[in-house]
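Omission of a single protein chain aside, the complex is shown with its protein chains in their original locations.
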């Protein structure tokens, strides 16, 4: 089964209107910005976004109007603070009303973990006494049948699509990742469809040479997208550093709706794919983000 | 804080009579035989052993009389079948009665996972309809408050001691491991004290060069024991292969109590430490178990 | 007339292979090319290696110590933790990850063995005589119970003896169909339950309604009466019992490559 798709084909084929999509599961690194931008370009509708935090990607997507709901622990711009599109959507319904299911980083992890584990819920000692236990949120309180202590129950999440941004994968989707992975594995194991966006497509031999480096096994993967710099402006360990300026400028630009729309026209609708985006970004900028101080891992022996 | 101890000192200092000890958590590989044998030599009393399967190590320890209870999924000799000491202990109380808490591989993992997570239980779809749900076992049935489906609850285990057998660790106990790790991480994160038995003690720089290879962080570790070949006759990826013959001969020798006692006198009480054990094993045998076909992992870049 | 096997060569006679080799072949034939197989040890491990090397090159094998492979190991295996089973794997990880795949319904096939099985495919690998009056304490579940509860379909491999094929097991380690129709549903079990029992005498399957074991084929040289005598209840059998296809030469050569010393297949059943 051929799994290599262009970004455009993959989004066309595997993201349906109304889908719930977990992305940005590694927190501030390895955020699938290119994937998110393609969703906007294809004008998908009524999506639910799922993730712990997503830095400014969720804000960008909310502003485009393709999002119906967000289930997340934090929505904003990590180094700058609030996300203005999120505020406009929740406070004023601009461009449309967006519902937010408020989680914490831990409890969104637990929800995906329960989904991955195939159980309907998992108990926790977090959430107790907070505003998240009330309202239409699905958390329940329970007295532990063993210890009698209070527990909060977190029901499982099983998103339709998980987008995994990684350093390298083979054509079958066997995926190597290094660095802090956040809740990426749980996201992939809990989802119905897994899409891998990778800096490099490598031969399966490379995977086999270090199977402990594998984060996601290919048999769960529906599509592999070879998209270098697909995570920019978030960092990709071993490939490029974080482009802090992009977060600062987006924060300023998106303060007003008009500014956001100009940003959107330039960086999303103004380019047809990531290739054009990178041209717009410019070689000099890309060069400034490259890894300067290489730090190779030592090898280990898998022999017999 | 100095954490490097000899095997003798570590067992003396960190294993107390009555302790529960999780070991052999990686299943058929990386079983801390040297650690188990030292426990027998020091004639510890009333221990509880915890683990998924432990190949023949648990059987050897049960025969010595130091075990009061075993919480495990499987007790025997993996390639040969039953463990005769376990049978004698359970069926006839020889050398003493041993209680068994029957788990499955998954549910002992879940018990340790719950312990590591700091929650009192975790639900599962396993165990339902089995004999393990009855009797004095702590599993409970529950109707899911979300889906109404039947669930079995597995209460947390938090053993007193976790013994982790690994390829390399630094002096603080930061531990690299590769290969299938079974339930090793959950075992270590759930335990009050963690003891690492390692083939090599390396500088912290080696750890830092590949932090995704770390299985256990040193701040949880109480003792690091440098014990090459400490897992023999179980295999250690990258260091030595499994000594199948040892399992076959132990199976035959332990059929009768007398034969087991002869084995015990020769291989445990007849040697004062692993060094003498290896002398008894012989250089030729050790050589035959060495890795013949090296298979080095490829490197990755952690630079910035 | 000489009958030919699927490779076109004359059929092997029963003297040319052992019963264990036949069981491995029968096990391998149950594996489909798109299966995700919870492999286990012993004969099932060989069955998986054989299937991969022959008709199911895309099947994936997972092992509870935390291994996922898509090609046979490079050397003979005695346990799933052996060094050649790690080398060349696709994924080496934790048991929790593997069991997550199982419990979330991503494992289509699992193999288990047992000391005692009953007419509804329930297995006892823990307490012969029951837990309260233990006659023989066996090793226990391992991952067997988890596989029996959660895998899409389950294949049981065991020695066909009257003392092992009992009307009702005294302790359920690994659930089959309990007391029959709807028992799994009532108990909330997710997996499909056993679909075949491959024994030293034949292959048995389960009635889709009553969930009772039914004799489906006998191995070459075995007659139906012999199976019935070695079964502790009135075993149902089809009116026209097939004969289990013998191994082909290719299958046999392949098995012997994976079990070069004959530890699993030529020294008798462990």
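As written, the chains take the letters A, B and C, and residue 1 is the first residue of each chain.
In this section, a contact is a pair of C-beta atoms (placed from the backbone, for glycine too) under 8 Å apart; a residue touches a chain by one contact, two chains touch by 3 or more.
Since the structure is predicted, the reported quantities are computational estimates derived from the model, not experimental observations.
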Next item on the list: Could you list, sorted by label, every displayed chain in contact with the chain left out?
Entry: A, B
Checklist line | Among A:7, A:57 or A:86, the residue in touch with the chain that has been omitted | finding: A:86
Next item on the list: Have a look at B:20, B:60, B:174 or B:297 and name the one touching the chain we're not showing.
Entry: B:174
Item checked: Positions on subunit A where the hidden chain makes contact -> 26-30, 52-53, 55, 72-76, 78-83, 86-87, 90-91, 100, 102-107, 109, 113, 124-132, 134-135, 149-151, 178-186, 234-235, 237, 241-242, 244, 291, 293, 295
Item checked: Where the unshown chain meets subunit B, residue by residue -> 115-119, 174, 185, 189-190, 204, 207-208, 211-212, 214, 217-220, 302-304
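Methods note: only the chains that are shown with their structure count from here on.
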Check: Quick one: do these chains touch in a line, a ring, a star, all-to-all (complete), or other?
Finding: complete
Check: Going by the average position of its CA atoms, which chain sits the greatest distance from subunit B?
Finding: A
Check: Just how far, in Å, is the C-alpha centre of subunit C from the one of subunit B?
Finding: 28
Next item on the list: Averaging only over C-alpha atoms, locate the centres of subunit A and subunit B and give their separation in whole Å.
Entry: 37
Next item on the list: Please work out the Cα centroid separation of subunit A and subunit C, and write it as a whole number of Å.
Entry: 41
Note to self: By the touch rule stated above, which residues of subunit B touch at least two different other chains?
What the structure shows: 124-125, 149, 151, 178-179, 237, 241, 291, 293, 295
Note to self: Among all residues of subunit C, which ones touch two or more of the remaining chains?
What the structure shows: 67, 74, 82-83, 86-88, 92-93, 99, 102-103, 150, 190
